[in-house]
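Moving on, here comes chain A:
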Amino acid sequence: MYRLSQTLTDAFSRRFSRTVREDYRQDEAYASTPQGRFWLAVAIVGVLALPLLLPPYPLFVTTQILIAALAGLGLHLLVGGAGQISLGQAAFVGVGAYVSSHLTGDLAPLGILAGGLVAALIGIVLGIPSLRIKGVYLAIATLAFQLLADYVFKRWTGFTGGVAGRTLPAEATFLGLPLADDRVVFYLGLAFAIPMFFYAKRLLSTRAGRAWFAVRDNDLSAQLSGVDLVRSKLTAFALSAFYGGIAGGILMHLIGAVTPENFVLAFSIQYLAIVIVGGAGTVLGAVLGALFIVLIPEILSVMAGAFGPQYVAQLSAWRSVAFGVLILLFLILEPRGLVGLWGRIRDYFRTWPLPY
Partner candidate 1 sequence: MAEINVENLKVVYRGVILALQGVSMRAGAGEAVALLGPNGAGKSTLVRAISGLLPQYDGRVLDGKIVINGQETQHLPALKVAGLGLTAILEGRPIFRYLTVTENLRAAGHKLTPQRQKELTDEIFTRFPRLYERRFEQGGYLSGGEQQMLLLGMALLTEPRILVVDEPSLGLSPKLTEEVMRVLDELRRDKGLTLVLVEQNARAAFSIVERVYVMEQGRVVFEGTAKEAQADADVMEFYLGGAVAGGFAEAKRYRRRKRWV
Partner candidate 2 sequence: MDLALVIQTAFNGLANGALYAVIASGFVLVYRATSVVNFAIAEFMLIGAYLTYTMSLFFPLLLALLLALPPAFIFGLLVERGFVRPLLGRNVVAVVMATIGLAAALDGATLLLWGPDQKAMGAADVFQLPKEMPNLAFSLGGVFLSSKAVWSLVLALPLALLLVVALKYSRYGVLLRAVSESETAALAMGINAPRVVAVAWGLSAVMATIGGAFLAGAAGGGGPGHHLILLGLIVFPVAILGGFDSVPGAVVAGLFIGLIEAFSQLYLESLLPGITQAIPFLIVLLVLLFRPYGLFGQHRIERV
């Protein structure tokens, strides 16, 4: 009996404890152990297979999560990385969406990319005030940018279609596949998202990431460590906007239309919530945050729908109460966000069944 339990425990710890890294090179790699590489491969294959497994609605939600994770990840580079707060991410998503709505069909990837690049350029412009303003003032400056962007979206009818917005032609196809099909959009989004997730992860663990963290933790000291403050802040803003813009391009293809309502302040707040709830610190945080922020309201809606029409109204109001309270609870009880929670759970299982 004793031997059995020992065997089990050993097997368990072999599985869950990352084996000792033997040299620095392993330490620097993405997934340092064979197990790590294996699970990474499984995860990617799993994600690629999702459209084949999921019915349309869950796939739609999954694509929404993907988009939110991208935009949230961008914001995460800025907020969690460089420590610059922004309430204007939705505006960048909007820029990306509007730009890509002009280049669709077979050129869709190009359009999405162009949206990202235009957003990045605007991001640099928005980054300029950050060289002089900090903290709350910066938050309000980005809020102002958000509202001005809304004004432009509604007013620049020639480019944005004004309040009526723009619609993706129903018959648009990409390489012969209909863009109205969410599966096509999902793969299109994935083609951008996967490299961008790895790029962000890599970036945060190399020179740019170190410079950002340094600016975040102590900008005086960062200067005296040779960090170029101007460059660091501006690249953070540009990249953050780029990620937002790409997310916007995918969103535009998912919904099939762009209207200003998709890029209002509430969404900027939602992206910020993704960063906070996910836990500023890692790329995984942005993904977990997006999963949480998108999925929780969906599940609450599903439940409300199932309870019957007489409860929907009340449950909808409760949903926004629950959303707010959840955020508050996270901030008060688990400041490190979902990543912190995840880390705790993982540590628990790693040491299970022998906690010491």
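Going forward, a contact is a pair of C-beta atoms (placed from the backbone, for glycine too) under 8 Å apart; a residue touches a chain by one contact, two chains touch by 3 or more; residues count from 1.
In picking the candidates, the idea was that all candidates are chains of the complex that A comes from, given by their letters.
The structure presented is a predicted model; accordingly, all values stated were derived computationally and were not measured.
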Inset, instruction - Of the candidates 1 or 2, report the single one touching chain A in this complex. - result: 2
Inset, instruction - Note which residues of chain A are touching candidate 2 in the complex, please. - result: 79, 85, 128-129, 132-137, 139-141, 143-145, 147-148, 151, 154-155, 265, 269, 272-273, 275-276, 280, 313-314, 317-328, 331-332, 335
